[in-house]
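One protein chain is absent from this view; the other protein chains keep their places.
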Amino acid sequence: MKKQAKRHGQLYEIVKRFSKRKIAVVAFFVLVVMLALCLGAPIFAPYDYALQDPFNTLAMPSWQHPFGTDGFGRDIFTRILYGGRNSLLISLFSSLISVVGGGIIGAISGYYGGKTDNVIMRLVDVFMAIPGILLCVVISAALGTGPWQTCAAVAIGGIPGGARILRAQVLALRKQEYIEAAGAYGSSDMRIVLTHVVPNCLAPVIVDTTLRLGMNIMMISGLAFIGLGVQAPHAEWGAMLNSGREYIRDFWPLITFPGLAIVISMLGFNLFGDGLRDALDPKLKT
Amino acid sequence: MTDHLLEVNNLNIRFNTSEGTVCAVNDISFAISPGETLGLVGETGAGKTTTALSIMKLVAQPPGEYHGGSVLFDGKDILQETEGRLRHIRGKDIAMIFQDPMTALNPVMRIEDQIAEVIKLHTDCSAAEALIGAAEMLETVGIPADRGKEYPHQFSGGMKQRVVIAMALACSPKLLLADEPTTALDVTIQAQVLDMIRDMRVKLGTSMLLITHDLGVVAETCDRVAIMYAGEIVEQGTLEQIFHRVAHPYTIGLFGSLPSLDKKVERLNPIVGLMPDAANLPEGCKFHPRCPKARRYCAQVHPELSPAMSWGDDGGHPVRCHMFAAPEPYEASEPLGLVDGLFDEDFTGNMNMAYLLEGKIGRRDEDGADVPQGADVHQGACLPQDPGGQRDGASATGSGTNVTVGASDPEDVAGADTQPAGAPTTTLLEVRNLKKYFQTPSGMLHAVDNVSFTLDRGKVLGVVGESGCGKSTLGRTILGILDATDGQVLYAGEDITHAKGRRRKELQKKMQIIFQDPYSSIDPRMPVWRLIADPLLANGMYRKGKELTREVYRLMDTVGLARRLSGAYPHELDGGRRQRIGVARALALNPDFIVCDEPVSALDVSIQAQILNLLQDLQAEKNLTYIFVTHDLSVVKHISDDILVMYVGSMVEKSHTDALFEAPLHPYTKGLLSAIPVANIDVPKQRILLQGELQSPIEPAPGCRFANRCSYATPECAAAEPPFEEVMPGHFVACHKVREINAL
Partner (left out) sequence: MLKYSIKRILLMIPILLGVIIIVYSISYFMPGDPVQTVLGATGYTQEQYDMTAHRLGLDVGLPMQIFNYLKNLVTKGELGVSYYTGRSVMEEVVQRAPISIGIGILSSLVLIVISVPIGIISAVKQNSVLDYCISVLAIVLASVPGFWLALEFILLFSLKLRWLPASGLSTWKHYILPVACNSLGSIAMLARMTRSSMLEVIRADYVRTAKAKGVKYEVVITRHALKNALIPIITVIGAQFSMIIGGSVIIENIFSIPGMGSRLVAAISNRDYTMLVGITVVLSTFTMLMVLLTDLMYAFVDPRIKAEFESLNGRRRPVIKPPAPGGPNVAVSGAVTDGVTSGHVSGAGIGKGGAKP
């Protein structure tokens, strides 16, 4: 008799509340389609991403090449799919690293407070003093080009921000009386963190991760755009944009389509994150 | 008829929410004559504030919607006025005082500018003249005019409320709407503010609509009273009619829920259940699911307001109840029976239900019919546990008084029989010179300063004081949640002040705490059963499984939570049920000693009474020892054996409860007691109004901390800290002048 018929798990309620936000639901499905297309690029792509066709360069969109071809005669649609695979995966990994790594640091800082907190937060202050993109650029320059290097650069650049968010969260939580209560009935530190702090931090962290996914896609393509990050022959949206600058005067598809891909994915993550934030907010529960 | 200043006729207000249309105010009518004060009384969610706002047409539209009715002010319908005309009425003819002074003032605007603004709007004067007017208003409400240059954050709550009042009265309005003007304030400050409102009203001849949940405030302030329940007025009449010839079962329930200062009530008579959700009102009479007198007819037909004829030689006052409106069909239909209603209407508010489930029907005392018969359960309460322990003089005489005063109750008689005066009991807790200081940017905060007392097993010590007096910190320091700065805490003779690790864990099983805020003190992401099981799991006493489930159910039964709620999440529950979870959690480890940290101060009156009864029953049943921390003296009187009064971190008076209430010795206690509004219109009250505000606990000046507010204070008081000495047997007071004042 633990549950009544009309009572459901929290997950169910969250999904229900999320599904009320139509725009967020649309964004979610756009993201799903995009992820499927990009991750399944070898299946869905009509061409090989490195296949050059010297006789058909800078072709305008047509039935053969829906988005046209680039300066080497490579199919732009194919390269957008492959590029998306890179962007999305790198963004996913780097976001997770930032959130988890930063989260652990922030949680330690917020939970223990005192000297530990002071040292960690001053270090975070130093990193946060450098504008985000600049920090990624510098780290990326040191690590060199390539998907993994980009991933590392973006991830490291995001750690201080992640730490700050979780620290604020933990500090706010620590003031809650239920944490005090748990201590008063003899829960150990570890237990309090695992059973009370972590579950209650989860919602904002999930939202942060989603919004960060969008941010990181911009960061990754930005790095590639200025010649860092993922470079040819790998496909990457930012790198494609960069190569398009050469032909900007008379060939627009190479600039417009990869750019739209970036915008749509970022918009997707932003809208999805917004919807998720509302769905996860316990204040809106009735 | 026409001499009414304000006439509200059949007012209806609805809110369109995503959940559907909510009728916040239903067919409300009342009138206020010039110079008269009408009290609008009800619990949270009754629609009081919405009613008040509608008088100024300030209900936000959307989502609000006026749905018929009229608000005639000076003969003109406010609801039909244009926004431009309304602006001339608002602030000038009708002014409002809001509930929370902390948020009612603009934080980034100077005080004087905020007052001057309203003067400038409604009178023909220059900015400079308005500022002068503002300064005068400040002086009138007792604030030095030069403080007008400051910002709200530099003012205390009481002073902010004075500013709000100054703002409201600046243009001498004809009607003042006061929405719980003193609820957020401390008792002594509340008394000051109420007095001031009363004086100003008389001076300006202003009529007032006073919204409150406190019948005591009503008794002291109002001429007439309207009782609201679930968006409608259920009873309306003069003070005399309501207090002497109360007719509606809800109003009767409200009176029954009040812990009283002037008479000794052993158990409160709360209203069962809780106010229905405005979006989901019951059919028929809206009160019938909670009404002990409900019959089938009540559930079917909505009663009209009609005179309570059977009560009146004066023709009766309007009551919305079938007992008076339609006595024939009411009498003819079968009684509903409250228990029936409880299950039908999804209510589990009353702990008695648990006993009903367990077959202990004898415990039920809804109408005072069933006197407790479970003597076997109750006996333990006053039985001496372990003869041979020492006890101090305070509790010796304490129980001595108990014999004489509490003899009317069978339990106390039993206690007196088995516990002759002077018989030793065990001291469970001893606190010696306990200090707890906090370092703050502006200096050392003396939260608890030199507090000592002993507490016998099975007794309840009430710790009383206003905000910032250190009462909560004291409780937490005793439990070791906070590390004591100095002094000792002895538990059963053992020094546990700085106990750590395993020993602390063991102590935590014996010493528990119930928190004030039922919202922040339970984890919002755990279902009820998990919340209650958490202490058991944390201490490794149970693993998840059948046995744990059984134990959780047992605890839920004990605190009167329906078992079917075990899967519910806290946000689905009201404050009273949440607080029951808090109680169950504290009981889970089977403690001997519980610190109750203002456990009822966040709850509505009727719910408050339910929880108080629960705590009292548990204490008697399990022979628990409580420290009951509260700011509400009437609550502690009801539950405590001894009372300790604290003021800015230090003790001022300690005595047996009855002795303290009968003859308080410390000037502060006297003021505190007299400041409490009493819900009784027969006893004329002697008021000792405490002037000024509490001293800051940060780096307090030497000497008596009360000296700056004490009318007896001499230079000696400010120079030396008064000793906490036994002035009368068992009665300790910290005051240099105690003997002169009380002619001892």
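Each chain carries a letter (A and B) given by its place in the written order, and its residues are counted from 1.
Keep in mind that, in the parts below, a contact is a pair of C-beta atoms (placed from the backbone, for glycine too) under 8 Å apart; a residue touches a chain by one contact, two chains touch by 3 or more.
On a predicted model such as this, the values are computed, not experimentally measured, just so you know.
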{"item": "Of B:112, B:220, B:456 or B:517, the one touching the omitted chain in the full complex", "value": "B:517"}
{"item": "Selected from B:631, B:670 or B:709 as touching the chain missing from the view", "value": "B:631"}
{"item": "Residue in contact with the excluded chain [from B:79, B:121 or B:281]", "value": "B:121"}
{"item": "From B:31, B:79 or B:102, residue that would touch the chain that is not displayed", "value": "B:102"}
{"item": "For subunit B, the residues touching the chain missing from this view", "value": "44, 56, 58, 83, 86-92, 95-96, 98, 100, 102-109, 117-118, 121-122, 151-154, 156, 164, 167, 180, 183-184, 186, 213, 438, 440-442, 445, 447, 467-470, 472-473, 476, 481-483, 516-517, 598, 601-602, 604, 631, 649, 696-698"}
{"item": "For subunit A, the residues touching the chain missing from this view", "value": "111-114, 117, 122-123, 125-127, 129-134, 137-139, 141-142, 144, 167-168, 171-172, 174-175, 177, 179-180, 182-183, 187, 189, 192, 214, 218, 221-222, 225-228, 238, 241, 244-245, 248-249, 252, 255-256, 259, 262-263, 266-267, 270-271, 274"}
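FYI, only the chains that are shown with their structure count from here on.
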{"item": "Interface residues, subunit A side, partner subunit B - complex", "value": "1-4, 7, 10, 176-178, 180-188, 191, 195-196, 199-200, 282, 285-286"}
{"item": "Contact footprint of subunit A on subunit B as seen in their complex", "value": "19, 479, 481, 504-505, 508-509, 512-513, 515-517, 520-525, 529, 534-535, 538-539, 549, 563-564, 566-569, 571, 582, 585-586, 588-589"}
